[in-house]
Every structure is written in C-alpha cells, then in structure tokens.
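All protein chains but one are shown in place.
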Amino acid sequence: MANLEVKIHDLILKNPVMTASGTFGNGTEFDDFFDVNTLGGILLKGTTLHHREGNDYPRMAETPSGMLNAVGLQNKGIDYFCEHIYPKVKEYSTNVIVNVNGSTIEEYIELAARVNELNHIAAIELNISCPNVKQGGMAFGTSCPMAEQVTKAVRKVYHKTLIVKLSPNVTNIAEIAKGVEGQGANAVSLINTFLGMAVNAETRKPVLSTITGGLSGPAIKPIALRMVWQVAQAVKIPVIGMGGIASTSDALEFIIAGASAVQIGTANFIDPTLCVKIIEGINDYCERHKIKSISELIGSLQL
Amino acid sequence: MANLEVKIHDLILKNPVMTASGTFGNGTEFDDFFDVNTLGGILLKGTTLHHREGNDYPRMAETPSGMLNAVGLQNKGIDYFCEHIYPKVKEYSTNVIVNVNGSTIEEYIELAARVNELNHIAAIELNISCPNVKQGGMAFGTSCPMAEQVTKAVRKVYHKTLIVKLSPNVTNIAEIAKGVEGQGANAVSLINTFLGMAVNAETRKPVLSTITGGLSGPAIKPIALRMVWQVAQAVKIPVIGMGGIASTSDALEFIIAGASAVQIGTANFIDPTLCVKIIEGINDYCERHKIKSISELIGSLQL
Amino acid sequence: MKKQVNDLLITDIRRLNHDNFLIELKSESPVGAIHPGQFVNVKAENTPSAFLRRPLSVHDINEDANTFSLLVKVVGEGTKKLSELKPGETLSVVYPLGNGFKMPSKGDRILLVGGGVGIAPMMHMARESVKNGAEVHILLGARSITDHILLDEFKQFGTIHITTDDGTLGTKGFVVNHAVLSANQSFDRIHCCGPEPMMKAVARKAREMNTECEVSLENMMACGFGVCLCCVTKTTEGNKCVCTEGPVFNINDLEWQI
Partner (left out) sequence: MKKQVNDLLITDIRRLNHDNFLIELKSESPVGAIHPGQFVNVKAENTPSAFLRRPLSVHDINEDANTFSLLVKVVGEGTKKLSELKPGETLSVVYPLGNGFKMPSKGDRILLVGGGVGIAPMMHMARESVKNGAEVHILLGARSITDHILLDEFKQFGTIHITTDDGTLGTKGFVVNHAVLSANQSFDRIHCCGPEPMMKAVARKAREMNTECEVSLENMMACGFGVCLCCVTKTTEGNKCVCTEGPVFNINDLEWQI
C-alpha cells in the first residue's frame, strides 16, 4: 500500500478521492453500493438557507460524452439539514463537507455561521459557481471582486477549512483563484459546470425547462484539466480538481497537473462504485511506479 | 426544394452550410470527395502575414467526443497565398473566405488590406481567438477593448464583408460580440476552440508539445449552442454558429438558436462528405416541416 | 433488496416484432426479492450519444432459473445497441430500483393497463398478483394488431382486454374507450403504465369510476437511485424523485390536471 494521505489545510484525507456535490446525495444513497467511509471525503448536496423546490422538469439533457443539468439547488434548507441529515452523516468516519449556496452575501454568511456550529462537518465548500439559479450563484463566481467579497465575508464567520468552488465560465480562472486565496480561502475546488444548452430541433424548443443548464462529464475534462493546471500554478493553497473524471487515469492526470485531491461527479451516475475503483487504481499506479506517497505525484507534470 | 439561401451582409450563401477554417484546407483537398461548390461557402485555413512553421509535433490529442489541436497556424504566409493558392480557389463558384490572423494590430491591418485586393475573396474572417499561438491570437479575443480595437483598425482598410470570429474562453461573449458590432463588424462567427489540456499519466508529460491546445468536436456543442443563442439575442448583425456540429440535427439546433449560417469543423475529419449530407438533411427537414425558406427557421426557438 | 451494480449474463435475447425485443438476464441475487414495478438501469455500450444508463422496467422474473427479463422498444441509440447484444455477453445493470406497485390482497379484483411498451412491468405484476390470490384483468392497447405482443403470456394470469387505434384487433380506439374502463365495472385498484397522455386519460376514468389508481412514470433519469434530482415530478408534497419515490405514484399524489 502506498501512502495516499493528503492534507487540505486542516483536513486529512486518507486518500485524494472525494465525491462532487450534487452527484452523491447525502452519501447514504450509496450505502448499498460500498462503504462510504473508504472515501477521502464526501461533499453533500448543495444546501441553501431556505427550502428550495428547484427548477421545473425537464432538468436534464444528455450530450456527447456529457450531460446538462438544471436542478437548481433543490434542497430542504439548513434547518432541515441540521435536524434530519446531519444526525445521519455525522456518523461517517470520513470527512463530511457541506456545499453552501446563497443568493446574497448575507445568506452565505448566515449559512456558513450555522454550519460552523456543526462539530462533525470538517469544512465547507462555498459554491459561487452554480449556473442554475436566477439569483447569486454563478454571478459571484464570474466576477473577481464579488468572489473576493463573499469569501472575505464568510471567512469572518467560518473558522474551519474553507474551500471555494470556482466557475469555469470565466476568462481568467487563475485570477479569481488568487483573489479568493487573498481573502482567506484555505483551498479552491474546480470546476463547476459550464453553462450550456440543448435544443430539440423537431419541436424547436429548449430541452431544459430553464433553457440553459450546467454541462458536466468527460466532455469537459480537457478544459477542467487545463484550468486546474493554471490555478495550481497561480495559488499556494491546495487545489481540488474535478470535471469529467471517469477513470483512474483521469484522476491521476488531475493530480499530476496539480490537484491535491479530486472529486468524482457525473461518473457516479454511470458507475456508482467508481470511486472505490479509482482509489484502488491510484494505489496500483503508485506501486507500479514505485511512488511511496501520493504527495510525490501532486503537480509532478514534467514540462 | 426549400429555399435555403441566406444573406450574411453582402454575402449570399446558397445554403447555410460552410466549413470551418483549419478543418478544410484550401478546399481542393476535398475535390475527390464532393463538389465544393455545393457549399454555402468555404473558410480557408488560417493565413498570417509571414510564413509560419506552426508548433512542434505532437499537435493533436483525442478526448471524449472531441480533440485538442495545437497546430499553431502553420501556413506559408500571404505572399504564397496570393501567388499559389488564390489562383486555384478563385475558380470556385461558391463564397471563398480567408481567415486572417495577426500577432499585432498592424499585422491584421496589413493582411486585411492585402486580401481586400483579391476580387474573388468574398469576405474575411478575423480570427481573434486562436489559442495556439504565443502572440496575439486569443489575447485579442478575450479582451473587449482589444477586440474592438482590432476590428476598428481592420474595418478602415477592409471594405467587403467583415466577419469577426469570437473566442469562447471568456466570461461574457455577448459583450464582446456587441463590442465588435459597434466597430463595424458585419457578422460574428463563433465559437473557436476552448483552451484545454491533455496529460499522459504514465509518462507524466503533457500530450501536446505546447502543453495546452484548442478543444473542438461534439464535446463542446452544448456550450457553443448556448453562446450562439446569447450572442444572437445581443447583436443585430448575422451570427455564424459552429462548435461540434456533426449532424443535420446539430446544424438545425444552431440555426433555431439564432445562427444565420453554420460552419462544420472537426466532423469533416471523420466524414469528409458530411457537409453535403447536412445540406440535404436541412432541405429534407424544411420539406417535412413545410418550411418554405430557411429564414423562417433562424432564431425560431420557442421559449 | 440491496441495490447493486453488476455485469449480468445475458441468457436469452429475442426479437418479438419490428421494434420490441426481450432480454433475459441471470441475476446474482434472488430475483424473488424484486418487487413488481421496479426497474433496472442498464449500460450497453459507451457510445457518446448514449452516455448515461437506460432505465427499463423488470418485465418478468423466473425464480427457478433466477433470471429476470426486460421488454424493450427500440427508440434511439441506447435501445438499438441493447438490441444488438448476444446471449453469452454481459450487460452492466444497476438493480433493483424504485418503489414498485402496491400489491393486491387475496380476493382483490385489479385491472392492469398497459399502452405500447408500457405493458413491460405488467407481466411481473400479473404473475405476483395471481400468486397473492387476486383476480387480474389486463387491458392492453397498441396502434395496430402487429404491435400487440405477448398476448398468450398475459392470458396465463387473467382476463385480457384489447384495443387498437386502427381497430385491427379488439376494441377500436384508445384503452379508455374500452368497456372494461367504465363506471359499471368495479375494481379494487387500477395500475397503469404507458405514454403520459394515455395515463392521464386512464387516471380521469379512474376518478370517474371512483377507483384507486397507480401510474408508473417514465421521466428522464441521470442516476436512477436518487442522487441527481433530475427526474422529479410535482406531487402534493412538492417535487419528488421518480426514480426512488416512484416510478409508481398514486394519482392522488400527483399534481396532474385531470
């Protein structure tokens, strides 16, 4: 066994494989498939201050090697979370991270403060990149000053590991990463989905109820990998990479490009046991290449 | 037969199907496969002022439903073009458009002025979005003021149809489209490739000699379609849509979203006769849906 | 039964007519634990335009052979790829998924309504309902006589009623035009699966007949086990996932305008 342990600020992950928010429910949905505690960490689904019904159906369109979603942060709100979900997920021995979403800075602050009280939540992932909500969301993640502002505000009330999740729908993602680093983010995770669209040519209507949605899956991997590489060079804090990871090789490519850990998203839908296979695959790779610790691999791209 | 004719400023296309620059050589390479004159127009490969050797091999990586290229505008320069290529392509009866590329505004001006002299070149496509060159290229297309500046400068010396080709690697593509419209562009074409990257996990090296390259193919279609839709709503000039078109349905989706014409790129590599099939397919669609003129379809998305 | 993902052996694959075929799969867990109305999510081939799994109802089970079958209609690339599989090959299956139908008690009189490939889950349902001692009526609708399949198999489990849109077999018209769906009939429950307009029409009839009615929905799914929240339908308690809280819903819980 190679040493797969990585550190993301105060967080110790026993391996670099986590799940992406919105693609892993609250973890319990995977209990039938494998022991969730084997993961480096899990990202719970996007939580907001108040209950949200999300967008109307249809919320999904298949695309070449990818999919569009327009879920729109359907969730029961932070009160329900504290009362009904937290008691379950706090029993996990792996790192449990809450993905928080606001439509205003005040909402982000309030949410972060609430989550700060929960002992067994190791970190928050500040989602400033959701393309599927009318207010807030991506607006915060596509403007450097706004990204800085929300990070700064949350930093004041949140005292554990603060991860900021970046939007790829920008000209210069490294600039935004540096911006939030400057405001106290302990790590950045990237990428969230690309804003995309699907049209039904026969009916001449958009496929999604919201017209546009977020593109995820292997289709976006080459762009995600480039962004992770650029950001890893620009910041000193750890980078958590994601976007289209569907195999051990994909995960390793992100790590080699500079990611300290990875998140698996859409690929969970196709193979619910993929995360376990990737953890094993990374270990095999390390043994085959005589790599004692995964840390040797992070950012080891040879130019 | 439905009426497939569309107008792009002074250009009359007998149908909305063109080929994308850099994927169709100078047209003659397709003579064996079909009569190039059946197309609405052809975009010649990227031309620069001086001879360019392009980037080192490897220049290509396959990705899920797409490919990365890092050709780097290999071409023999405008003199060679005028002397050796122009005499051949001017014999085509379809619209022949030159894709011009500079590393400085002065180079763009000089090139545009040279092409302005060529009687049988119907238009130029100003490429301010090439991700594969060290100087110029995408730098012009990812900054609104620079995009405006280069368009304004070229507009002064170029008196026929001026198409500006936009980069998708931006936060707000509609803003840039409006910017170049304001400086006299007669049409915009989008999208050029996304900046992406591929890593070989076994060797821990980048696959491309240039580390990053341009992502094209069906993988990017959902994002391209969204951008075409956004731009078509923002500008009054015609929009030429491209990015991952690989079937009649794909082409129709772009037209319905607001494109007056489309360009086929990467898909030519897989089926060199695809353009002809798409022209036939569009005609069949129009007949099946009782659409007399393709203009009824442009931007007909029902919200 | 615990959800699982497994490569299951294809023991049989059989074309029924122009666009329908049956696949039989050897299960690793006892098929008796699969509830009628549950579905599976399969992946035949990693083709770009069939990127996600494809949800398919469990059509029938064979407890002796420990196999279950799927009844599939070819509509696009995913189902076409499935139709090209051969016995001896394996298919990746996530199963069993969803809630399933409410089962009848001894002596209940129930009506199963299937339109098009919506007849798929009804064989398993009919078989188990008969086991429970229910009286089973089965109403099957299709466009034309050549679209009707598996009639003999259904006959084993109850009384068959047939409609065709063109009148080439049974009553001419839609399923709701059949006499078995009328106020003078009394059923304890109607279970329905088919195209949405047809299910809505049946739901309307059921209201008129004052009969409890369940429908099985076919929303687009990305995951099939409750994590993506893409497959929602509006219910009296807000959006619910068709894949975990359905696919079977009581019509009273749906926000249908009927």
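Going in written order, the chains are labelled A, B and C, and every chain counts its residues from 1.
To be clear about the criterion, contacts are C-beta pairs under 8 Å (C-beta built on N, C-alpha and C of every residue); 3 or more make two chains touch, one makes a residue touch a chain.
Because the structure is a prediction, the values reported are computed rather than measured.
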| item | value |
| --- | --- |
| From B:T23, B:N101 or B:T212, residue that would touch the chain that is not displayed | B:T23 |
| Residue among A:P218, A:G243, A:G265 or A:G281 that touches the chain left out of view | A:P218 |
| Full-complex contact with the absent chain, from B:N37, B:S93, B:T203 or B:T273 | B:T273 |
| Residue in contact with the excluded chain [from B:N15, B:T47, B:S65 or B:N283] | B:S65 |
| Residue numbers in subunit B that touch the chain omitted from display | 22-25, 29-30, 32-33, 45, 53-54, 57-67, 69, 71, 74, 217, 266, 268-273 |
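In this text, only the chains that are shown with their structure count from here on.
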| item | value |
| --- | --- |
| Farthest chain (mean CA position) relative to subunit C | B |
| Mean-CA-position distance for subunit C and subunit B (Å) | 48 |
| Rounded Å distance between subunit A and subunit C, as computed from the means of their C-alpha atoms | 36 |
| For subunit A paired with subunit B, centre-to-centre distance based on mean C-alpha positions, whole Å | 34 |
| Contacts with 2+ other chains: residues of subunit C | 48 |
| Two or more partner chains touched - positions in subunit B | 64-65, 218 |
